[in-house]
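Please find one structure pasted underneath; my questions will follow.
Shown here: the complex without one of its protein chains, the others still in place.
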Amino acid sequence: MLTHYLVLAFLLFSIGAFGVLTRRNAIAILMAIELMLNASNIALVTFSRLHGNLGGQLFAFFTITITVAEVAVGLAIVVLIYRLRKTVNADEMDFLKG
Amino acid sequence: MMDFNWTLLNTEFFLVGLMLLVFLVDLFVSDKRIPAWLTIAGLVVLFFVNLWAPHYGSTLNGTLVHSSFTAFLKGVFLLAGIIASLGAISTLRQFEKRAGEYYLLLLASLLGMMLVVMARELVLFFVAFELMSIPLYVLAAYDKADDRSVEAGLKLFIYGTFSSALLAMGVTLMYGVVGSTLFRDLASGLTQAEPLAILGLVLFLAGVGFKVAMVPFHMWVPDTYEGAPAPFVAFLSVAPKAAGFAILFVFLLSLFQDMAPFWKVTVAFFAGITMILGNLLALPQTNLKRLLGYSGIAHIGYMLLAVAAGTERAIAFVLFYFVSYVLSNMGAFLFAEVVRQNEGGETLEKLHGYAQRNPLLSLYMLVFLLSLGGIPFVMGFWAKLYVFLAAVQSGLVLLVFLGAVLTVVALFYYLNVARQMYIEKPEQAEKLQAPVRVPGSIHLALALATLAVAVLGLYPKLVVSPALSAAHTFLQTLAGF
Amino acid sequence: MNGNLLLWTLLVLLPPFVSFAWNGLVIPWRRAGKPAAYLSIVAILTSLVASLVVVKLVLADPGPHTWQAVWMPLKHAPSITVGLYLDPLAAIMLAVVALVAAMVQIYSLGYMSEEPPGSLGRYFTYHSLFAFSMLNLVAAGTLIQIYAFWELVGLCSYLLIGFWYYKPSAANAAVKAFWTTKFGDVGFAIGLVLLWAFGGSYFLPDLFHKAASGEIQAAVLSLSMLLVFFGAMGKSAQFPLHIWLPDAMEGPTPVSALIHAATMVAAGVYLVSRVFPIYTHTPEVMLFIAYIGSFTAFFAATIALVQEDIKRVLAYSTISQLGYMMAALGAGSLMAGYFHMFTHAFFKALLFLGAGSVIHAMHTNDIWKMGRLFGKMKHTALVFLIGTLALAGIPPFAGYYSKDEIVVKLFESGLTIPFLFALVTVFLTAFYMFRVIFVVFFGNKEPEGHPHESPPVMTVPMWILAILSIVAGFLFKGTFEHFFGAAAGHGAEAAEAAAHAGGHSPVALVSLVLAFAGIFFAWLIYQKEAVSHERLRNALKPLYIMLRKKYWLDDIAYFLYRRVLVDGLAFLIGWFDRYIVDGIVNFVTWLTQQSGILLRSLQNGKVQDYLYGVVLGILLILLLGAL
Partner (left out) sequence: MHGFPVLSLILAAPFIGALIVMFTPRNSYYAPRVLSAIAASISLLASLYVLFTYNWHAGGFQFEELVPLIPALGIQYHVAVDGMSVALLILTAFIIFTGVFTSWTVPERAKEFYALLLLLVTGVFGVFMSLDLFLFFLFYELAVLPMYLLIGIWGSTKYIVPRGVFGRMFQELKVGTKEYSAMKLTLYLLFGSAFILVGILAIYKVSGQFLPQNTFDFLQLSSVHFPREFQRIFFLVIYVGFGVLAGIWPLHTWSPDGHAAAPAAGSMMHAGVLMKLGAYGVVRVGMQLMPEGALMWAWLVGTIATINIVYGALSAMWQTDLKYIIAYSSVSHMGVVMLGAATLTEPGLNGSIFQMVAHGFMTGLMFALVGLVYEKTHTRNILEMGGLGKRMPGIATFFTIGGLSSLGLPALAGFVAEFLVFLGAWKSHKWYWLIPAVAGAFFTAVYVLRALKIIFWGPFNEKYKDVPDAQGPEWVSLVVLSGLLIIMGVLPFLLLRPINAAAVELLTTIKGVLP
């Protein structure tokens, strides 16, 4: 049964990764990354159950916290760039290249 | 049952104290140079404390290990921190009130680095890793009125968090395979037989590959370096990478020791393409910071060579390499900052006539370039030589040959920079008379770095012997827990 | 070498050097022109006087008088030495060189009087250097020294041919002369290396001794002496390396007289004479020399038949006469060859000076633009006639004695083909020389312009040489026979034959008849015009063209130099270097740069595309793991 959760985690991770690669909106990309991180949270909890210790769940809390911090920073940056460029399309962030 | 050894973590506590102090001072003092110099003074004190505080051992159930290896690395981080702070003072003057944040974030990242190299437990490791990374995103976008800086921040952020997600999944898998977050359990549990363990290694390599800018995980480097403020880039280009290498050593040599044949080939391969791409891509660059970014990737390639070798000497020589790299690369970035402040940009043609406008500054840069290029009797020469030596001893002869050939390519673009300063003339002749103003703090940093590069170039033993003993204890502590 | 002789010898050798150094270094002095000229002349006259004393001393005590010193010291291998070697051969040559040089330099005062002073100074500076080098070549004690001065006289020849360097023809001729002689010297140099490696010394007495005692293997000795002879072929303009000499006439005429007639070109002959004791041990090489010499004599004479430039006629005649000398030496008669060189020096210098006098008056070299000059330039015409008679071998002029000797020697040594060549050449010589005489000094055409007799400063030296051209033959024949008659090659047979050679053999008579026949035909065609030379020319058109084209040898040489060496080999190598050797270097650089530029396009600034890099990386790691 637990493998189902792992499969779910894997799917979530893949959807997240796919989203990061294909969505053009910076906010959407942020959300996709959240998905990936959440996938590992699910996996952590699953593994925690599997091994019967609490290490994984503990880890998951830390991951959530870190995710929050990352999102806070990320959104701030997206807001900044929206202010400067009036767009949050990731494809248009190509001033720096070569 | 919880052992806790405070003295082992005295630098970290001191650092936290320093952060608080800087925070408070920043709140109440309007002259933002005061928190700056406070940070620098604190870091210098810390540097020497770290140098002369031989409290080695492990604490918190062996989840944190402090040895001469970590001490050495902390020295490198602190050195980078000092130079980055010195370099930032004049840059931050335009940001008025926000200047204090820079130092706080820098110190936070430093704290993360110090912890990450000490961590021997996954949760601690991951938290420290993020503590190191997140302030860097903010710092990259520090100049929020400059859309290039913000773009650099965004790119670093997206790339970084994506990699974090990969790393998180990697660590999760490691935990999943063994059921413990302690490295000593993981070391015995992660075997080649487990497919998930292999997947864990792959994701781990991808995550850390981002941090050290291993090709093809390097693509954020040039953009971020070009866009972000130079003093920060100087820091970004060395300190997190040193941490990344320490992580690589810890994980590969202990956790994944069972998969050594696999990762050795992989790292050797990536070392090769990193050297090639870094050098080749640096060739057509016209922006100094971008050029240094690519050349930095090439340097990472050389160091990965030593990682692939994976011997005690190789570890020592990577440490040595980082000292050389911190001094010369950060020096070069600070030079770029001086150029930006004077000319309003860092493209190479801005350098025309510099040798005549400010011979001393040009001389500093020349020394850094020679060191980066690996010319004898500046430090970079020995760094490269030692790494090659270590790699040859591990039988990576072909890669060393490749590296040696690419060194000539590297000299091409380093000398090209020298050419812009010494040979090319500015378009308007009267520009030759315009002086180049060098802020005192940067001047101090440049002078010290140049001096160190030259002295250590003549007498590398000063750093080599501590590096060797650090590597020795590192392997001992790996086996010890 | 005793002190007295050494002192006089140095007095011969050094004054020209002092003059050269002074003229060369004291630039205002040289630029003044006349002072430089006087200094040079005083120096060479001093040498002349001293050389006469040396001749007297050496003839009284034939020596050889030697002296040597280390030049390039080596520890475990034979050192290379320099020194002096004086015997009658050298002493007489010293006097000849000094005498002709002195005459020519005095003559030049008149001939070059229209030159600007700076140019005149340069002229006499070169002359001094030449005199110094030539005298030292003659007195040299070691082969390496001969080689050294050999090259130096070559240098002087180059400088003097190119004296009027702004004339492209002169510039080309100078360079051609240097290259051709240098080409021969390549052989000389290799020969020297062999002699050092096997003989262990360059000191002439040592070499003579080692050759005689058989210390050097016969084959090696032959080879090295053959190679040395190549050098002589270049310098003495033997076929096929003669091509430079006619062109060398681009130089001032006195230079032609001194260097390209009397002295330097004779250096090859002198060299062979000098090391004749070695050549006597290499009969094969002697044979080679005889054939080359006699063929050159004939070959050059045929070309001389159709030349229209008075100096070129003389140049080919010089080549021809040098061929005679070589043939004589090859036939084993040192006396004949050396004696002819001795007499030839006087009358050929005389002829050139005479030609110079004519050119000076006419401002042209073309014989067809001259005519009936006898009446206008009595002195010149007379001395020219004397020279011609000597050259044609008419008794009692000097040439008769020496040339006769050669023909007889060739006959006696049984070298049939060389002998026949020599015999035919006698006829040809007389013919082409008198062709010049009749066309220039007599003939039926009035000369262009207003020719006038040259000043005494030119005619007096000519007369001195003319007198010598008359008397040198019978006056000195005895002396030469006494000193050089015995040293013959080709074994005892030849030596025996040489002993008989005094009288008038039938061969000599035939030769004389041929000479008169030559004169007669020349008279018939060019004076009497019984047969128009134009019709003759048309009748023998192919032959005429071949001769006019100088057997195409110059064209072949030019082709070899220009098309094969410069446009061919050098172009090929140069191209290969720039585009292949260096091209590879550049290509690698270019490729590196281009790949950098190409890779750069991957970095397109779009962060999501960057993330594909990460995915690619992960796939790569997995792929590596699968491997």
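By written order: A, B and C. Residues from 1 in each chain.
Simple rule for what comes next: contacts are C-beta pairs under 8 Å (C-beta built on N, C-alpha and C of every residue); 3 or more make two chains touch, one makes a residue touch a chain.
Since we're looking at a predicted model, the values are computed, not measured.
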item: Touch partners, limited to displayed chains, of the chain removed from view; value: B, C
item: Selected from C:475, C:570 or C:598 as touching the chain missing from the view; value: C:570
item: Contact partner of the left-out chain, one of B:133, B:224 or B:407; value: B:407
item: Among B:376, B:395 or B:440, residue touching the chain not depicted; value: B:376
item: Chain not shown: contacting residue from C:197, C:219, C:509 or C:616; value: C:197
item: Residues in chain B touching the chain absent from view; value: 355-356, 375-377, 385, 404, 407-408, 411-412, 415-416, 418-419, 422-423, 459, 461
item: Chain C, residues in touch with the chain not shown (by the definition above); value: 70-77, 80, 144, 147-149, 151-152, 155, 158, 162, 165-168, 171-172, 174-175, 178-179, 182-183, 186, 189-190, 192-194, 196-197, 561, 565-566, 569-571, 573-575, 577, 579, 581-583, 585-587, 589-590, 593
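Please note the rule applied: only the chains that are shown with their structure count from here on.
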item: Between chain C and chain A, distance of the C-alpha-averaged centres to the nearest whole Å; value: 97
item: Computed distance of Cα centres, chain B from chain A, in Å; value: 26
item: Inter-centroid spacing, chain C versus chain B (mean Cα positions, whole Å); value: 79
item: Chain B, residues touching no fewer than two other chains; value: 154-155, 158, 162, 166, 222-223, 284
item: Residues within chain A bordering two or more other chains; value: 17, 20, 29, 90, 93, 95-98
item: Interface residues, chain A side, partner chain B - complex; value: 13, 16-17, 20, 26, 29-30, 33, 36-37, 39-40, 43-44, 46-47, 50-53, 55-56, 58-59, 62-63, 66, 69-70, 73-74, 76-78, 80-81, 84-85, 90, 93, 95-98
item: Residue ranges of chain C in contact with chain B within the complex; value: 592-593, 595-597, 599-600, 603, 605, 607-608, 610-611, 613-614, 616-618, 620-622, 624-625, 627
item: Contact footprint of chain A on chain C as seen in their complex; value: 600, 603-608, 611-612, 615
